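Moving on, here comes chain A:
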Amino acid sequence: MSGEVAGEVRVVVAVVLQTVVVVVAAPFLVGVLRQVRARWEGRVGQGLLQPWRDLVKLARKEPLQASGSTVVAWVAPVVVLGSGLLLAALVPTVTTAGPARLPADLFVVVSVLLVGTVALGLLGLDAGSAFGGMGSSRHLTIAALVEPTVLLAVYALSVPVGSTALGPIVEGRLADPGRVVAPAGVLAVVALAIAVVAETARIPVDNPSTHLELTMVHEAMVLESSGRDLAAVELGSWLRLSVLLALVANLVVPWGVATAGDGGPGLPALALGVVAVVVKTAASGVVLATAEVFMAKLRLFRVPELLTGSFVLAFLAVTGSYVIG
Partner candidate 1 sequence: MSATPTAGPVLPQPVLSRPTTREALRADVAALLADGHRMLLVVAENAPGAVRLGYVLARPDGGPEGPSGAGESRVELTLEVSTDDAWVPTIADLSYPGGRFEREIRDLFGVEPRDHPLPRRLVRHAHWPRAWHPLLGERSAQTDVVPDFGEDLSAFPFLEVGGDGVYEIPVGPVHAGLIEPGHFRFSVVGETIVRMKARLWYVHRGVERLFEGRTPDDGVVLAERISGDTAVGHTLAYALACEEALGLVVPQRDRLVRALLLELERMHNHAADLGMILNDVAFGLANVHLQRVRENLLRLNESVTGHRLLRGGVRVGGADVVALPDVGLVRAAAADVAEVVRLALEHPMVLDRLVATAVLGREDAVRMGVLGYVARASGVDVDARRDHPFVDPAALPGGPPAPAVDSEGDVLARFTVRAREVEASARFVVAATEVLASGGPRASAGPQSAAPRGIARGLGIVEAWRGLLCHRVTVGADGRLARVKVVDPSFMNWPALPVALADTIVPDFPLANKSFNQSYAGNDL
Partner candidate 2 sequence: MAAVLTAPLAAGLAAGFTAGPVVGPALVWVALLGPALCALAVLLLRRRAVVLVADVVASSVVLLCGGALLAGVADGGAAVVTAGGLLRVDPLAGYLLVVVGAVALTATWGGLSPGRARSRRGGRYTTLVCLFLAAMVLAVVADDLGVTWVAVEGTTITTAFLVGFAGGRRAVEAAWKYVVLASVGVGIAFLGLVLLYAATRAAGDPTLSWVRLVTDRPAVDPTVARMGLLLAALGFATKAGLAPMHAWLPDAHSQAPAPVSGLMSGVLLAVAFGAVLRIQRLDAVLLDGAAVRTLLLVGGLLSLLVAAVLVVTQRDLKRMLAYSSIEHMGLVAVAAAVGNRLALAAMLVHLLVHGLAKASTFVMAGRVLAVEGTTAIADVHGLVRSAPRIGIPFLAGAVTLLGLPPSGLFLTEAALVVAGLRSGYGWAMAIVLVLLLVVFVGMGRAVIAMTLGAPAPAGSSEPAAAATEALSAPLAPVALALAAACLLALATPLAGTLDSVVAVIGGAP
């Protein structure tokens, strides 16, 4: 076995491991978010395992589809889950290494995100119910404002590296820690964080724990889903949340991530990478949940303002990366 092939295999192993870790950890992250909120509110909480239990329970159930729903009702959950899995493989969470044929390019990642977003939107529309349509319309409005911000923010981060692939960006920050506190980088990460909060339907953009249909965004779209379909949609959404949160965590604190190095990352590096990303993501989950506790949901018409603000920050990051480095 030549060195090149061995490297290739190692990379594939790394990517598979990364995907598995993210899939296993994503429901736990949701559990962490809920538990932290519960503790802040003085409740006992449901425990970290509950999202996993919910998933298992739903996966065992046969999906019921609303009358009048089309093929979208069962294709969309698959697409949502698929895009989540693809994201887990592409985005550098455990390792910055990626197979050459699967480019973890910024534009590819954003496209994958968008595919999931659109699938979710179509799922909401499919049954033809008022709530689903309402949720989809809000969801796509927000998405239209979020995606450019994500693009722009990551682009600002890519300027000092000279590559739009996420792996080298994270590696670049690891190699030059000064970049982490550089103004352009700070602005970009702040913008990205806001975009991630909006993209993953958290407070203050959406309230994941509300029962009020009229205020829902994400929840309104999945009202008609049930059983395995609901499990797929939920897991897909949780994967997005985990991957994006881990990405932000890796950008802010790049240490510990397994770098591509020569011939792919070794096992010790991967093990360290797994531990590091779990700790970092859990920590950012705690921060996110804590911030949510002390925040209220924005008025729907204020959401574009928030997102415009994050867009402006991302824009300033791009100009700033030319102006003040």
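Candidate selection criterion: all candidates are chains of the complex that A comes from, given by their letters.
Criterion: a residue touches a chain if its C-beta (ideal position, glycine included) is under 8 Å from a C-beta of that chain, and two chains touch if they have at least 3 such contacts; residues count from 1.
Everything quoted here is computed from the prediction, not taken from an experiment.
Student: Please find, within this complex, the candidate from 1 or 2 that touches chain A.
Tutor: Result for chain A: touching candidate is 1.
Student: What part of chain A is in contact with candidate 1 in the complex they form?
Tutor: Counting only chain A, the residues touching candidate 1 are 37, 40-43, 130-131, 133-134, 138, 203-204, 207, 209-215, 293-302.
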